[in-house]
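All protein chains but one are shown in place.
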Amino acid sequence: MIKALLSHYWRHPWQTLFLGIGLVAGVALWSAVQIINQHAEDSYRQAQSLLGAQAHYWIRSRRDEGIDPDTYIRLRREGFRQLFPLIELEVSTAQGTSISIIATDLLALPGDSFDAGDSTREFSQTWLNFIQPPYRAWVPAVLAQELGLEPGEQLELRDGRRLPPALIQARAQQGRRVLMDIGAAVALSGQDRFSYLAVGSIAPHRFDLLAASLPDHLELIENQQHVDLRELTQSLHSHLTAMSLLSFAVGLFIVFNAVRFSLWYRRSTLLNLRLMGCDNRLLALAILLETLVWSLLGSGFGFAIGVLLAQLLLPSLGASLQSLYDAVVEINLGLSPWTLLQAWCISLFGLLWALAWPLYRQLRHSSFEAARSENLLADETRVRHWLALAGLLLAAVATIAYGRIETVTGGFVVLGLVLFAAAWLLPVMLAAGLRLLACLLPARLLLARWMVSDGWSQLPAFRSAMMALLLALTANLGVGSLVDSFRSAFVGWLEVRQSADIYLRAPQVSHEQLLDLAADGNWLADSHHRIGVSTRWRNRPTLVRGIDPTAPDSLTLPLSRWQGDSAGAALQSWREQADKVLINEQVHFLAGVEVGDHVSLDGDRGSRDYEVVGVFYDYGNPYFQFYLPDQVVAKQWKHYHSRGIALWLNPDNEAAMQQAEASMRALGAQPGDWIARAQIRRLSVGIFDRTFAITAAMNLLTMLVAAIALLASLLAILQERLPQFAQWRALGLRQSEQLLLVATPLLIFCGIVWLLSIPLGALLSWILIHKLNIISFGWSMPLIWEIAPALRLALVIGLICGLTLLLVAFQWRRQMPLALAQLGETV
Amino acid sequence: MRLLIATLLALVGSSISAQDLLGDLRDQGLGFAQVTPGQSLQFPRDHAAHPEYRIEWWYLTANLSDQEGRQWGLQWTLFRQALSPQQVEAGWQSNQMWMAHAAITTPGGHYHEQRFARGGIGQAGVNRISEDGHFNAWMDDWEWKSTSAGLFPASLRFSIGEREVVLLLESTGELVANGIDGYSQKSAQGQASYYYSQPHIRVRGFVNQGLEKTDLTGKGWLDREWSSQALADNQQGWDWFSLHLDDGYKLMVYQLRHDDGEHWLSGNWISPQGETRLLGSDAINLTSTRSVEISTGANQSRELPMEWKLTLVQQKRSWRIRPLYEQQWMDTRFPYWEGVVLVEDENGAPSGVGYMELTGYQ
Partner (left out) sequence: MLTIKNLCKSYAFADARQSVLQQLDFDMEASSSVALRGESGSGKSTLLHLIAGLDRPDSGEIHFAGHAIHAAPESQLAELRRSQLSLVFQQFHLISTLTVHDNIRFQAALCGRQDPAYESELIERLGLADQLVKYPQQLSRGQQQRVAIARALLHKPMLVLADEPTGNLDEASSLEVMALFSDLVRQAGSSLLMVTHSRAMAGFMDRRVRLHNGILAEDE
C-alpha cells in the first residue's frame, strides 16, 4: 500500500525534485542562520576566555596609557600568575584593508591553557618560531584567503612595515585577528607598553590581594563581555532568525504546491486503496510515514547544505561582529546536534502542515469528491474567499498590534502578520486583476481574452507560488530599502561627523605639544582633543565623552531632537551651561530618555545630574554615549582617557598633510597611530557593506527559492493540463500561441505580484525602520524609497519567467506527441 | 644527568614522540659553547647561568621528615635553555627559555607543578653574581635567594597548587665536582657536561597545605650541570640515584641505557669528610629486581623498574633500593618518574634515603 502511495514520486520525478528542493532550501536557509546564531552565541559565551586562557578580569590603565612591563613582572613575581599581557593593534595593509592584531606571551598564559589550540602536549617548532625572531604571524585561514596571503609571506602594511612571516593557524578565540608574540608586536609598534593585562580564574582572597597590589593608575575591571555581547548583538541575531523563517516559509510554499499536485494525481490511488479495503487508520499511518521520511530527508540534506551556507556566510558576519561589537567569533564552525534536531522538528512541523494535513483531508473526502471535478472552479473561489477573509483578519490583528510593538520579537511577529495577510489576500487580488483585464479587453480580441481568461484555470496551481514570490519580492524590496536608507543616512552622517582631515590616537602625543609644534608651521587650521570615560550606565557599556564645545565638529553636531527652538540654540545652551548633556539616540530610544529629562552620571567625584538638551545621531554604536563639554568631564572625573585628537588641515597649504605627518612623527607617534578622513570613511563604509552582505545573500537565496516555486508550478500546470493543451492543438492552435496561452496569465500574475510588492515592500521597510530598528539598535533614519530596485526585480522576474517558459516549451516538445495521440480517448 | 635535558630539549624539537625527543638530545649542539676537559670550575662565577651553553639546570632534591617521623620529599628545579647559538639575552627577543619543576612527596600523596617563562624580561632567571652580590634564582614567585654570592645559606620558596613550601638551606660540607674535576663524560663518543653537586645540605622549613602547617627537617642534594649536548645515538634513557646513607656517605650513580645492553654507568662515592671517588662502569653493579605497571594517566600505564640492587664492587657494599611509594609519576610535558626512595643494606636493615629518576621507558 505504501508502495502504491509512494509510486507517485517515481512517476513524477520533477515534482518529487521540487518538493525536495523546497523542503531542503527552506531547511537549509533556516539552519544556516540557526547554526550561525548558535555559533556566535557559543563564541560570546567564550568571551570569558581569551586565546584559550580564562580572562575574568582586565587590568587597564585608567588614562588609557597602557601598562608598563615592569609592573607586569612585579605582579607576576608577587605570585599573580593568572595575569598575562596583551597588545592589540589596528593596522592597515598596503591595500588599505584594516586588520586587527592581538599579541600575547603564550608561555605566560595561566594554567593548562597552554595546551588550548594545540593538538599535542609537547612544545613544537611552531611555538619556538612563534616566540623567537623573526617571529610568526598566525593568520586564520579565512583571513589569509581574504588577504591572499601565502604561508611564509610577510604582509606589507600601508607604511611599509611588514608583519612576521605568516603561518596559517589560529588559536581559540582568535577570531579574525592576527596573533603574534608580544615581542613581535613590540618590535612592530616600536613601543613596549601592553594594551592591558588579562586575569584568569582567581580565588577571591587572591583577587583582593591583587586589587591592593595594583598601582593607582591601573584599574581592575570585571570582564562582562559575555553578558554584554549577548545583549548587544541580540537584535542582529533576531533579524537573521526572522529572515531565515521567511525563507523557510517560502520553501514551504513550494512543498505545498508540490503536494497539491501530488494530491491531484493520487486521488484515484487513494480511492482505489479505500475501495480495496484499506481502512482510514492504516492510510493515515502510511501518510504519517511518508511525512516522516520526507522530514528526515529534508532536514538531513537541508542541514548539510545549511552547514555549507553557514560556512560561506560566517566570515563576513564574523568580521562585522568584530568591528561593530568587538565580538570575537570563532572562524571554525562548531556544530551541535541540538540544531540538527531543531531542523528536523521544524521541517516535520512544516510537513505536517503542508503535506500530511492536505493528504489526510483528501483521504477523508476522496470517495465522493473524486467525481466532482467540475466543481473545482467553485471550490477554488471558495478557498480564495476564505483565504482573503483570513488575510483581512491577520491584517486587522497586525494593525492593532502595530501600536503595541515593544520588543524585537513582537516587531517581527507584526511583520510576519503583515506579510501573511498580504500573501493570503493575494489570490483575491489576482482574481480581481484577471477580471479587470477581461473587462478592459475589447470583445473582438477573442484570442487575447481567451489567454487572459485561461488565468482562471492556472490560478489554483499558481496560488502558492505567487504567494511565495510575493513574500520574496516584498522581503527583497523592504530589506533592500532599509539597507539603502541606512547606507545613505550613515554616509551622510559620516560626512558631517568625520569632518576633520586626520584623526590621531597616540597616548604619548599631548595636544599641547602638537599645538606648539603646529604654531611654527601653517598646516593646522583647527584641532579637537577629545577625552572620555568608559563606564556603565543602566548596566550597559557607556561612553562619557568630553568634547571641546567650540571645535568645528562640535558646532555642527547633527541632532535628531533638541530642546528649544533650534538645534543651534540647544547646542549653545549645552556649550554655555555645565549641567547640560547631549545623549545619543541609543540613550533616547533604548533607555527612554527624553529631551528635558535629567540623567545622573557617576563621576570619580560623585554623582551629578545633567539636563538633556539634545539627541545626536550615533550610527553603528552599540553603546550608550553622553557628550559633555571637556571641562566638565575633566572636573568630574579624575581618570579620563584621551580619545584622540582630530586635526583640520589648512586648505591653502598643499603640503599640509606631509607637514602634519612629520610633526606627529616628531612627537613620537607611529604611522598607524593616525588615520586620514578618506580612509576612515572607506573603512566605515566597508564595515557597513560587509554587515549587510549576509542580508543580501539571504535575499538572493529567498528569491531563488521563489523562482523554484514558480518553475514547479508551471511544470505542474503542464502535467495537469497536457490533455487540454492537446485538444487545443487539435483545434489548430500554433505552438507559439500555446506558449503565449501559458505565458499571459503567468506574466499577469507576476505583474500583479510585482505591483503589490512595491507598496508592501515600502510598508515592510517602514516598519523595519520606524519600529524594529529603533527597538533593536536605538537609532533612527529617514526612509529612502527608490524605484530602481523594483525595476531590477521586475527584470529578474522576467528572466525567471522566460527561463521557466523555455523549460515548459522543451517539455512540451517531448510530451505533446503522445498527448495528441491519446486525444479523444475516454478517461 | 637529569631529566630536564630532555624536557627542555623537547622545546627545540618539532617532533612529538619521546623517542624523537631523545633524538634531539643527541644533537651535536653546533654553534654553542662546547664542554671540554681540563677547564676548572670557578665559584661563585659558575653558580650563575652560562647562556652560551645550550642547557643548564639548578636541581634540588630533599629527603625530609616531619615531627611524627614520616618521610617527605621535595624537588625544585630551574632549567635554562638557549634556543639558538646567537647570544641574545635581554628583552623580548631573548633566546633564553626557562622552565621550572617542583614536586612534593607527602604522606598523603605526590603532587607536582611545572612552569615556563621566557628569558630577558625578568620573569625568570638566575642573576649574574656581579649585580647585587647575592645568588638569586627565580621564576615568578618561586625563588631561591641566597644571603651570599654562593648558593648557601639560602631560602627557597615555592608552591605547588595551593601547597606552599618555605625552606632554609645550609651547606654542611664542600661542593663536589663530579667526573674529572667537574668534566662528566656521558659516553665513549665524547658527550659530556660540566657537573658539580652539593650533597651536604641541611634543610629546615615547613609546608602549608591549606590550614595545616607541617614543619620538616632533613637533607638536601643540589645538582648543577650545563652542556650543549647530552645523549649519544645509542642511548635510550637513564636511571639516576642520589642517596644519603645513614653512615654519612653520599652516593650518586647513574646508568645511561644503551641499545645493546652495554649501559654507561658512572657515579661518585663521597665520604662524610667530602672525599670523592669517581666510579666507572666496572665499579658499579646495578640491576632492577622488580618491575611494576605504574598508572601514568587516564587508561595509561607504563612498566617501570621499581626495585633495584646496587653493588659497589671495590667498596664491597650492596644495597636494595625501593620507592617510598610507587605513585611518584611526574605527568609533565615530558613525563617521567622521580621520587623518594628508601635504602636497605644486605640484611634488609634501613640504611639511608634518597631520590631516584627513571626516564626513557615506554
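Chains: A and B, in written order; residue numbering restarts at 1 for each.
Just so it is clear, contacts are C-beta pairs under 8 Å (C-beta built on N, C-alpha and C of every residue); 3 or more make two chains touch, one makes a residue touch a chain.
As the structure is a prediction and not an experimental result, all values here were calculated from the model.
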Contact set (omitted chain vs shown chains) is A
Touch assignment to the omitted chain, from A:217, A:449, A:536 or A:639, lands on A:449
Out of A:733, A:783, A:796 or A:809, the sole contact with the unshown chain comes from A:733
Which residue numbers on chain A touch the omitted chain?
374, 377, 446-447, 449-450, 453-457, 726-735, 817, 820-821, 823-826
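One rule holds in what follows: only the chains that are shown with their structure count from here on.
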If you look only at chain A, which of its residues touch chain B in the complex?
69-70, 73, 76-79, 81, 105, 107-108, 114, 120-128, 131-133, 181-183, 186-187, 192
Residue set of chain B touching chain A in the complex reads 10-14, 16, 21, 83-84, 88, 91-93, 95, 97, 115-118, 121-123, 138, 140-141, 143, 159, 333-334
